[in-house]
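Missing here is one protein chain; the remaining ones are kept as they sit in the complex.
Chain lettering (A and B) follows the sequence in which the chains are written, and residue indices restart at 1 in each chain.
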Amino acid sequence: MEFLLAQIINGLILGGIYALLVTGFNLLLLEGGVFQYAYPHLLVLSMYVSWLVLRVTGNNIFLGILAAVLSGIVLGIATEPIFRSLSKRGAAVASFIVALGIAIIITDILSRVINKGIQIAFPESLKGEKALLQFGYAIISAGQMLTILGSFVAVGGIFFILFKTKTGRAMRAMAQVPGVARLIGLPVNAMSLYSYMLAGILGGISSVFLIMALGSASSGLGNTLALKVLAVAIFAGLGNLGGGLVSALILGMAESFVMGYMRGDWANAVAFGMIMIIVMVRPRGIFGMKA
Amino acid sequence: MPISLFYFLVFTGIFILLGWAIYIVYRNGQLNNVPIAAMAVGAYICAYLTRELHWPFLPALLAAMGGGAVFSFVPALGLGRAPGFSMTIATIAMIFITQTVLRNMAFLGGVYGFYSIPRVDHLLIVTYVIVFIVGFFIFRLERSRIGRAMEVVFIDTSVARTLKINTYWLSVWLQVFAGVLGAIAGVLFANLVRILVPRHFSLGMLLNIYCFMFVGGYTTMWGVVVFTPILWGFPLLLPEAVAEWKDTIYGLLLVVTMLLRPEGVISKKMLWDIKVSVKRFFINRRKS
Partner (left out) sequence: MKKCMLVIMVIVMTFCISLVALAGSEKETSGTAKEAAPVASDEPCVDEWVFSNLMFMTGGWAPYGEMIVWGMNEAIDEINAAGGIRGVPVRAEVYDTGTHQPELAVTQMAKVLDTKPLLIMGPHGSTDAEACSQLAYDEGVYMLQSTSSYDVAKKFRPWANVWLTNTEQFAKTTGQKWIEREPDIKSVVMFVQPEASTWYEQSKHQSNGLKAVGVKVLEEIAVTEAVDFSPLAVRALSHKPDGFVMYCYPEAMVKIVLELQKRGVKENRRFLFFHGAGTPEFWALGKGYLDGAYQWSIFNSQAKSQKWQKLADKFREDFDGEPNWTVPTDYDSMYLIKKCFEDLKITGCRDKLKEERVKIQKYMNNVDSFEFATMNIKIVDGEYKAPAFLYTIKGDKLENPINCGFEWK
């Protein structure tokens, strides 16, 4: 029983991380019509920037966090001009391929340039390894707790902006009918930039949480996360923000259970097999596509 | 012939087949990764039949093609209606599943791999004869009723439905065809490398093929043909210090091509222009 409980908690923590990532991904998909496969790669790049700043400043945590958030925003905005023409054309496939190209470049650079390609580890003070809550084998560390709470706040903030503010309403209008949004005089370009900035802020914050929850980063992390994020988004239905949150928790839990109970080396096969079955049974995802 | 030229050319042939396998399903608006998994299936079937049961090449090739067809038919039945991207992720599952199954098959060498596979004589010629036949088949297919149906589906699925095109079965058969192409590529791979290890058939190879196809152009079959040898060949020619950046170069090429020529370098319009200018050239010559 205590093992089961521990695995459930492990799954929830993992799901929390995925939820954070998939929200940013879906936001870009909804607002820009862009299939930003490289979103997790940009987060990992932010983690590396933060690590560099930490090293230069002798582990100044405040500056490290600031660097992560700022670089997240800068990277988010920097990708906007690349995707702008694609997004106007509504070329989703092209945007996926462009993102794939960006992902390849980031992975290649991280695997050879920064820290000579060697995996980076963050200082103790940022990791929050200490167990905050413990029941038997179930452990939630301070970093993980903060990550989960932070995800809720950050994702809640995004939802608030989208559903309770005027800008948010405009953004949603753009997502639903871009043509009409332009007709009724919404500043489409500014709105698009705004959504990239929003995703960038979320990305920057996410990278801080990733630092706390994982404590390290490698060049391959972007690819690992990107596959998972894509899986969650498709499981839920592309562009479905709320569905994405629930699916992230479901898939996090599923991964934890497969790793925890499945014999042999079937973890990846089973996890992706599940997605395949969902796509077969409900081609538009469990909660339906919004994009 | 230099050894490297031989290997380069056969690999080019294999990649062209794989490129076509992904292209042909993408013409139907779906990005399908099953060919890589089918490649593993075809390679192992051929390797087992030729090394253990001493089958000649041709029957082994046919058996592998059959295996590839059956292998891709089952998921295709379920994935016929899947939207483009969902299929991308869903079919990655097939790669993981195939790898895991192969790792657990002791009689196929398991994790340690399957060694000393015999090679067919004149592999280079065999490869290009196969590429030519397959190419001709696809060429005819695109100009048939099915080809026109694919064209409509690619542009607008709803229009296709109003034209009474059965998009589901079209997708299923194209996926099976892609699986067969993947299996053929696998047979050639087994003959060329002569050693099979499950992790050879992974996502890494897929990324290369994507790059060849999307940079070359995904609206005609010629994009793959022209750009596979170029993109696969140039890192081999560059000095090593530059060639080490080939991943970054591939990435940049993908980004730049998609932004500047969204249909890839070789588009339908370009082919049409060439056709017209060639015709005009000959007509002008005849006049003068």
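As a working rule, contacts are C-beta pairs under 8 Å (C-beta built on N, C-alpha and C of every residue); 3 or more make two chains touch, one makes a residue touch a chain.
Fair warning: this is a prediction, and the values are worked out from it, not measured in the lab.
Asker: Just list which of the chains on display the missing one touches.
Answerer: When the full complex is considered, the omitted chain touches A, B.
Asker: One chain isn't shown here. Among B:F6, B:F136 or B:Y168, which residue touches it?
Answerer: B:F6
Asker: Which residue numbers on subunit B touch the omitted chain?
Answerer: Against the left-out chain, subunit B lists 1-8, 11, 99, 103, 111-113, 115, 192-195, 197-200, 202, 204-205, 208, 226, 229-230, 233-234, 236-237, 240, 243-244, 246-247, 265, 270, 273-274, 276-277.
Asker: Touching the missing chain, which residues of subunit A?
Answerer: Within subunit A, the residues touching the omitted chain are 3, 6-7, 10-11, 13-14, 17, 108, 111-112, 116-121, 124, 129, 131, 137, 139, 141, 213-216, 218-221, 224-225, 228, 255-257, 259-261, 264-268.
The rule we apply is simple: only the chains that are shown with their structure count from here on.
Asker: Residues of subunit A touching subunit B in their complex?
Answerer: Checking each residue of subunit A against subunit B gives 35, 82, 85-86, 89, 91-94, 96-98, 100-105, 107-109, 112, 227, 230-231, 234, 238, 264-266, 268-269, 272-273, 275-281, 283-285, 289.
Asker: Within their complex, state which residues of subunit B touch subunit A.
Answerer: 31, 75, 78-79, 81-94, 96-97, 99-100, 103-104, 207, 210, 214, 244-245, 247-248, 250-255, 258-259, 262
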